[in-house]
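A single protein chain has been omitted from the complex, and every remaining protein chain is retained in its original position.
Labels run A, B, C and D following the written order; every chain starts at residue 1.
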Amino acid sequence: MTGAIGWAILIPLGGALLAAAAGERASRWIAALAAAATTCAAIGVAASVARHGPSRHPAGGWLAPLGIELRADGLAATMLLTIAAVAGLVAAHALADRSRAAACARSCPLWLFTWAALDALVVSGDIFNLYVTLELATLAAVGLVADGEGPDAPRAALRYLLFALPGSLLYLLGVALIYGEHGALDPATLGAHVGASAPDTAAMALMTAGLCLKAALFPLHAWPVLAYTRASPVAGALLAGLVGKAAFLVLVRLWLEVYPATFTSAAGPVLGTLAAGAILWGSLHALWQPRLRAVIAYSSVAHTGYLFMWFALGTRDALAGALFVVMSHAAASASMFLATGAIARALGHDRVEGLTGLAHRLPIPFFALALAGTSAMAMPPSSGFVGKWLLVRAAFETGHRLWAAVMLIGGLLAAAYVFRLLRRAFLPRPAGEPIAITRSSGGHAALALALVAIALGLAPGLALDLLRGGSAP
Amino acid sequence: MTANDALAVAAIVLPLAVGVAIGIRSLREAALAAAPWTALPAFVAALDGGASSVHADALLFGTTIGVEDVVTRVFLVLTATVWLASAAYARTYMAWDPRRARYWVFASITASGNIGLVLAQDVASFYLFYSVMTFGAYGLVAHVSTAEARRAGAVYLKMALLGEMLLLAAFVILVGARIDLPLHEAPRAVADSPHRDLVVGLLLAGFGVKAGAIVLHVWLPVAHPAAPTPASAALSGAMIAAGVLGWLRFLPLGIVALPGAGRICLAAGFAAAFYGVAVGVTQRDPKTVLAYSSVSQMGFVTAALGVALASPSTAPLATAAILFYVLHHALAKAALFLGTGIAMTAPTGWPRRLALAGLLVSALDLAGAPLSSGALAKISLKHLAADRGAAFGMLLSAGAIGSTLLMVRVLSLAAARRGPVARRPLPWVPWLLLLALDVALLAAPPIDRERLELLVDPASVASAAWPVLAGIAIAFAGRRLVRGLAIPPGDLLVVFERVGAWLRARITGAVRAGVRAEDALRAWLARRVAVPRRRQTLLREASRLEHGLSGFAPTGVALLVLGIVLAWASR
Amino acid sequence: MTPLLYASSGVAVFAIALYRIFTAGDVLRKIIAANLLGGGVFLILVAIARRPAAGIDPVPHALVLTGIVVSVSATACALALARRLEGTTLDDGDDGDDGSDDTEVAGRGP
Amino acid sequence: MTLDALLPLAVVLTSLLPGIAIFWLAERDTRLRTTLNLSAAIAKLALVVVIGRGVLAGEIFETRLPFVPGADLVLRADSLSLLFVSLSAVLWLVTTVYAVGYLEGSPHRSRFFGFFSISVASTMGVALAGNLLTFFVFYETLTLSTYPLVVHRGTPEAVRAGDLYLRYTLSGGVLLLTGTAILYAAAGSIEFTAGGVLGELAGRRGLLIAAFALLIAGLGVKAALIPLHTWLPVAMVAPAPVSALLHAVAVVKAGAFGITRVIYDVYGIRLADRLGVTSVLAVVAAATILYGSLKALAQDDLKRRLAYSTVSQVSFIVLGVTVVGKLLTIGGIAHLVHQGLMKITLFFCAGNLAEELGIHGVRELRGAGRRMPLTMIAFTLASLGMIGIPPLAGFVTKWYLGAGAVEVGSSWVIAVLIASSLLNAAYLLPIVRDAWFGEPSAPWPARKGRFEVGLWLLLPTIVTAAASVGVGLFAATKLSPLAMAALIAEREIHP
Partner (left out) sequence: MTALDVLLAGALPVLAWRALATDDLHEAVVFFIALGLVAALAWARLDAPDIALVEAAVGAGVTGSLFVTTLRARGLRPPASPAPRRARIALAVLTIASALGIGAALAALPAEPPGLGELVRASLPETGVQHTVTAVLLNVRGYDTLLEMAVLVAAVLAVLARAPSPSARPAARPAAPDDDPARPLIAVLARLLVPGIILVAGYLLWRGAFAPGGAFQAAAVLAGGGILAILAGRRAPDPHARAVRRGLVFGPGAFVLIAAVPLIAGRHVLEYPEGWAKVLIVAVEVALTFSIALTLVLFFPASGEKGT
């Protein structure tokens, strides 16, 4: 299946286009088929990487310096699988939801485009191509947010767009400078030439700053929160779960392949400080948010902090840990968003007080929230723990005791804000609150995602081998 | 497993089994019927005199029980006899008691414990049966649901626990890991133990609680009378002897000279003897007087022990003397208790006269009147005193006077008869049998036959007679003097109780204060951190900052600052 | 020499746009700034392409073409949203409000 | 993966899988749930017996699952883990029977038994963990799975107790994680091996002491060492089976077991002693023993008194394990089983009294002996055992602890033992006395069925009471916990 990597991008693209053109019922079938096929493609890529190790697929047949290369290595394979799992299950939720069938004509193409963009981003081997994939993901995400029913959707979408644009354009300026200096766009050749010259430094600074804004690293963290709290569950799940991680993955590619380690080691502590800030600031705010979605949004801010800790630590294990946090948080936050969606539909609002006495009334969404919460607070046996363990251990190995302490305190704060939600579920239900118990289809997808987060924690060996098997060069 | 071995095992297991069976509703009636005869196998084992040894590896730490030496046999005789008599007596005495079942449960378990500790041949099982007996006896002491019984029970329990802990400490220090140390090696172990003095002290005190040594005796005068009569008989007869058995088993008599310990025992012994008499005489209740008489008699035994400890050469003689003395005391004291029980409630006319006569016989026997087994016991003690100088002999005689005084007191109280007349038939038979056995002891003393001739020779008769006569004379003379004095039973106990109450008040006060202090600390901490108030301002501050951060301009500033810092950091 | 001239003018446009996108109050002005931000970068890119004596390097041109299409799409999307926006600025109303206007259910929560 | 390698994993799964299955059962099909529960418990017991025979014969069963670079998930059945596993397996079967009876007709039983099985699975994991990371993983799952049991009743008071429980156990978990991470960073994978693995790190005293303090603080929360114990009495608000199996046995023992593992299999007793940390821990343990007993004295609620008694008794294990001495180790490790049996009997009796007669306060027990003879006999036996009266379980371990203290010459340990026995007597014997010799203020309600309390509740109580007597009486037999402890001490102290 050498072409699997191509299919992983073309199928969602084609599916999106067909869904956009098709009628209401047909678009749902097309979207479902596309989702299934893309998942198979992703599995195909992962299988080939696991068996034969990394492979290069020059798009259009043009080799490295000239054309764009698609690379299927360990990092790409694991991320493809994660995207397939999360986007697939979110799609299942969107399609299974009878009441919002009409919306599929509008939203199905958008989340298929998002899926295609993320797949393209993860496998892309060209820094300009990364810009295009980032833009596609952002625009599709803006479309999804704009699709929300509330009156505030356009404002949330516009804010999201106007904050994302400067980030990508700073990145583009960085690309321009690097091309100006080395006349090449693929990481392989760039890696060899990029040094500490003025244009390279400026490019690294611009690209990193731009991507930090797009990844919403503290203190640039506030802009996506409005979008998360206003988006529909599907949009929220995709945004917080996957799109939020795209910029980080691009930065990982850059720092691994384009910028030489010595050159960026000086910038590492800067990002480390911001990451620590993100963990503490995000967790603190998640602790007292009145609304469930806001809690999940700030939890994502905190988890972005864990991701960026790799830049300060730099070891291979730390990278495996950060990527594990990507996987576990993608599944966990998506599951939490879907669960919140189901709960909000039943209660009419998503305020935290609404959770009181919910354990028996809405068992499946509650259980999904609990399992996802376990992963969010990085408690064993979830995959969140595996990620945090690798990061904390790497921190101690490289002597960064402060970062280790921050991560551990972050874990405790995470437990605080998760249990603030869960403890209410056991209290008796206040008499007055009506609950519209509809057949909460949202719950099952949320539970499936939460189980993915837990299963990954129980058998991380597979994912770690895949990561190392086709290890990034 | 010879017949004797089976008999020994049955002696322990039968009472225990019956005790448990009573608990089971369906077996209750049958068990209650069998309860009085549970001491029979022990009695038979004691009589036939055969040696036996049973080793059960699995039980506790590998227990061995059996009759292996003369000490075990003598104690088995005395324990079996007393328990058999007490059980027979209780068969009729307890017939109408509403809580009959509970009495028999505790009585059987205590009997099993008592017999077990006699037959036990290793430290662990000795301590096991000793504890079973101690805690079983609580049920007997606190049986009667009156305030005194409950107080007696509480006192008994506290002192028993103290004793248990002292013994536990002693055994742990002495034995260490070799828990299944055979008893016959125990004295050697004590002698060689690096902490010998500490162990000896603990043993003396631990067993002293049971044997009623001075100061540790306070529970005895309170507990024995509170228990029903058969239980009192068993308590004062068999269980006091258990304390002495403990001393004989563990103390290194004849192995090493312990002058210090010896002197202490001697002093404590005689102090107990005379103190017992002094307080006993003033008592109102005959059972309490008998209890004090036990304290004083045990005083003599302690003294004899002191002699043996001080000079190892006299050890065999002393042991023999103590053995016979304890045997005699057990039987006589049990008979006296049962006798007073009957005398106090016998209907007037010939039954009462018969009871009082019987009582007189056992009183004389205990006081050591000539031609009685008491005299024989005293003679063996005198021989011991032979090489210790005249003082020891004189003290012995003074003691004899004291015991006579107490016996006169008992008889006078019994004669005055304040108790209610029992409407139901009285258990004459077991008492009379016990009396007969006591006398018979004279005929076939289980030890040193040759002493018998001495009994009849005129010199010893004279030396036995004068103290008794003097005692009677003093009693009549001092009758009026004694009526004014009224020392509460348990004498020092009142002091201890007040001290104990004060201590407990202090401890619970301290604990309550501790709890209050802890809560105050926690409250102070909460106030100091003032989490709720502080949290509100913190959160308002944080949300204001967060709201500020989410605007465009601040994000722009942050973005550019980050860009510049990154460029600067890696130039 | 001309490429450097145009490149510096591109940087100037980029800087102005960057400054105004963060300080502009009105949404439309921000969108214009976003557009010009892209314009500035494209200027720099094309200026870079112009340098070699041998001939113009077509790759930056292709990049700029793609960039312009992306920029147009973004601007069109932004303007469409701006048309549907009620208020004039993006900062009124904070994020953590009480959530009563929840997007999920048409009916108001109790 | 040969069969031997699968056994430890099977032990954990026999309670994990049914647990997950039970979640999906509807409330009404109690029969299916009970059969599932009981068959799982019996299957586990059978497995444990199989493993037991193997381990005694010197075999080693080990399941090694790839987990994280540099550390695997290892489940190994050695002698020490066998002891804890067999205790938990037996008591789980007994407590399941008890719980079925106790929760008759109460709501959310599927949820209860689901989490109940998962928490036992975590306890099995804790017992069988082969390295420090696996231990931590199961240690935390234990916290998560016991929380819903603490708040099972759903009353605001239960949830508040749950909060306190979480606050302590989660912070403890973080401390444990920090310590584990430090050691893993410094010495690579920390496999539990007799005699400890930190030999080569001996030079870095500061690091070792810091890591030890963190590990013990983390474990101390569950082992209820002062001042980390306050959650235990508050958690008594949970239903009786929970406080019986979990708070008296599984959770509390996990802490003590952890400390044993850290001292013997991570640091090694000699290194720990050289670092001087064991003496500090011994003092804390002794303080906890006395503190627990004194606080128990001041409690009026029966379950809270038993809770404080647990706080004090668990520290015996810690004391036995920290003071260097073969006998002390044997005493400490055997106490792990003995205390478990005695304490679970006491909690079962408390549960029976609460369930049948609604007795919660210690003073309401007067004359209960007549109305519930069997329960009160069990209570009496267990209490006498706690005090250390032969031939019961407590006596054996106290004897070994005492003998060990003498062997080592630390006389203050004997003083602590004696003082604690007296204090135990002070807070337990009055209850026994009132029960047997007190007069009830009002006549007791009549018996509902043929027995004094439901058979499901009575049977386990009697079984555990008999066990606590049997374990003491037959301590010298080969299979008794004492013999096991001696075997462990043999392998741990002098590898």
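One rule holds for everything that comes next: a residue touches a chain if its C-beta (ideal position, glycine included) is under 8 Å from a C-beta of that chain, and two chains touch if they have at least 3 such contacts.
Owing to the predicted nature of the structure, the values given are computational and were not obtained by experimental measurement.
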item: Partners of the unshown chain among those that are drawn; value: A, B, C
item: Residue among A:Ala32, A:Cys104, A:Val122 or A:Ala146 that touches the chain left out of view; value: A:Ala146
item: Missing-chain contacts mapped onto subunit B; value: 551-554, 556-557, 560-561, 563-564, 567
item: Interface with the undisplayed chain - residues on subunit A; value: 2-3, 5-7, 9-10, 13-14, 16-18, 20-21, 23, 57-62, 65-68, 70, 106, 109-110, 113, 116-117, 120, 126, 128-129, 132-133, 135-136, 139-140, 142-143, 146-147, 154, 157, 173, 177, 180-184, 197-199, 201-203, 205-206
item: Chain not shown, touching residues in subunit C; value: 1-20, 22-29, 31-33, 35-36, 39-40, 42-44, 46-59, 61-66, 68-70, 72-77, 79-86, 88-89
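Everything below uses one rule, namely that only the chains that are shown with their structure count from here on.
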item: Central subunit by CA centre of mass proxy; value: D
item: Euclidean distance of C-alpha centroids - subunit B vs subunit D, Å; value: 37
item: Gap in Å, rounded to a whole number, between the CA centres of subunit C and subunit A; value: 24
item: Where subunit B touches two or more other chains, by residue; value: 543, 550, 552, 555-556, 560
item: Multi-partner residues of subunit C (each touching 2 or more other chains); value: 18, 21-22, 30, 90, 95-96
item: Pairwise chain contacts, counting only pairs that touch as defined; value: A-B, A-C, A-D, B-C, B-D
item: Partner subunit B, residues of subunit A touching it in the complex; value: 162-163, 166-167, 170, 196, 201-202, 204-206, 208-209, 212-213, 219-223, 225-226, 263-264, 266-267, 269-270, 274, 284-285, 288
item: Subunit D residues within the subunit A interface of the complex; value: 65-70, 107-108, 111, 133, 136-138, 140-141, 143-144, 147-148, 151-152, 154-156, 158-159, 162-163, 166, 170-171, 173-174, 177-178, 181-182, 184-186
item: In the complex, subunit B residues that touch subunit C; value: 543, 547, 550-553, 555-557, 560
